[in-house]
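Quick one: this structure, given as structure tokens, is what I'll be asking you about.
Excluded from the complex is one protein chain; the other protein chains are retained at their positions.
So, subunit A:
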Amino acid sequence: MITPKNNHQPEVLEAVVIRFVGDSGDGMQLTGTQFSDTSAMFGNDIATFPNYPSEIRAPQGSLYGVSGFQVHIGSVEISTPGDNVDLLVAMNPAGLKTNLHAVKPGHTIIVDTDSFTKKNLEKAQYESNPLEDNSLENYRVIEVAMTSLTKESLKGVEGLDNKTITRSKNMFALGMVYWMYDRSTEHTEAFFNKKFKSKPNVIEANKKVLKAGFNYANTLELIPTAYTISPAKMDPGTYRIIMGNTATAWGFLAAAEKSGLELFLGSYPITPATDILHELVKHKHFGVKAFQAEDEIAGIASAIGASFAGDLAITTTSGPGLALKGEALGLAMMVELPLVVVNVQRGGPSTGLPTKTEQSDLLQAMYGRNGESPVIVLAASTPANCFDFAYQAAKLTLEHMTPVILLTDGYIANGSAPWKIHSVNDMPEIKNRIVKKPTENWHAYDRDEDTLARNWPVPGTEGLEHRIGGLEKDRVTGNVSYVPENHEYMTHIRAEKIRRVQNYIPNLETEFAETGDLLVIGWGGTYGSLHSAVKNMRDNGNKKIGFAHFNYINPLPKNTKEVLAKFRKILVCELNNGQFAKILKINFNGFEITQFNKIQGLPFGNQELIQKFNQLLVK
């Protein structure tokens, strides 16, 4: 029986983790995005993470076809999408089965009972119905016949086919969750108006189902309390929710505008980097030239050509694509042209785990080319700062005339978070080294004394005709040279040019403690996990643990050794088998470096990190 509940006072929570799971066609990504956007507008800090299969539409009801979206919202600083969940919304048995392990004991699971049919239970490999066999007794299970209630609520709406009706049950679930966390449906209703502009009956249907879910939760005795999460304390300013890949694309847009150059993207679709291509092709209004090439190699080749002709040129890819681009990247390094290669890392080796995250392309980025071929390597560390590091990658490549590899990963690329919008006016200046006319005794490889960057003479400029190429060149004239000493000299110059970038990047900062017993080190996309785990240690009174996170990998910040020297033990945490630890060991002798590695295609969990920190602190 349903009794209306009046005057409920929501209980106030600091933070909550919610995961929506269902079939890959159930609209879980949309449901999760709507909930996180609404919460962000409400003023919460948020972090999200989608988890979906690499099959586009895996067989319905199968375990491997489960698609999920996790969102962490809080009135406090949120730096990860969270590990274990407070609320699981499972649209089918397969979703329940594959995600139950993540639900905190005693916490809530909402299921669509209509989907718990004999057939679906079999597909999810359940021997008995978990809703009936007491296996969920440690959780608060809210059973809702969502499919039937959705159908019921749509009686009388004209012109809807069965499929449309069934598929809108995700909005029923969203409506329930909105009520539970004291959120308004306003943002989502506005979204329907825009998204289904030309289909008024679909707008009506979605609104009806959303409200039906909201009202159902309101009147349902099974939900004892509603919760609320107050707005978070954040820097004042204008914000928007941004996905890592979008932030990367926008960073390049900003850099192109600031440098006064046109942006050229040469790319080939590859998971999880393709969204950068999707984003940049939209922006022809800024004169962006986005060229989808026939393969990874043509992608980078076209970017090298555009760079030769004076564009800000980039190419985007993921691990296997970087392997294919290796030779061309060596050419860009050899001819000393600006070029940014974005590698959105995924699980490797080979095809690996395309939709999962990993940090295992670091050594490929560092060394994956023939010959002595150093390039600048940067790594973004949050969805929002993908913007800053894309911008910085463009700035460094243009000012130092050498390719830059920007590493992100599936976790931050697909994750989203609030981004305090940066106006281009507030971004640092970018100078380019384009030469407008010849000077006496001019050569293509004339260098800046400080950076060693060469000049950038572009085709179309009278008097600057010149030839460049992959063959070794004379240090002065730039003509082909096989002179042994010259080759060694040029090899050193190209290395020294990268080393000097140290003078133009910020020092490494330590968080939480300047000195102490344990320094936790990370790089790239693990920032959120590591930061929050070290913060937990601090919040629990441990004052001897510090945290240093690297965004600059090659070259390393100037003060790296000093930072390392201030702690008794060093723990390098990374989602690979110890690649950054290797780099530190190569560069710095005499430190006790311990590793914590995870290679499961998943981010670090809070508890496993804390356990590891405690282990080392006890010893």
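Please note the rule applied: contacts are C-beta pairs under 8 Å (C-beta built on N, C-alpha and C of every residue); 3 or more make two chains touch, one makes a residue touch a chain; residues count from 1.
In this section, contacts and distances are computed from a predicted model.
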Hidden subunit of the complex - UniProt protein name among "2-oxoglutarate ferredoxin oxidoreductase subunit beta", "Acyl-CoA dehydrogenase", "Dipeptide transport system permease" or "Molybdopterin dinucleotide binding protein": "2-oxoglutarate ferredoxin oxidoreductase subunit beta"
Touch with the omitted chain, as defined above, among A:167, A:240 or A:475: A:240
Contacting the left-out chain in the complete assembly, out of A:298, A:417 or A:501: A:298
Candidate in contact with the missing chain, chosen from A:107, A:167, A:199 or A:466: A:466
Selected from A:101, A:118, A:155 or A:285 as touching the chain missing from the view: A:285
Residues belonging to subunit A that touch the chain removed from view: 37, 40-41, 43, 187, 231, 234-241, 250, 253-254, 257, 262, 264, 266, 283-287, 289, 291, 293-295, 297-311, 313, 327-328, 331, 335, 420-425, 458-471, 479-480
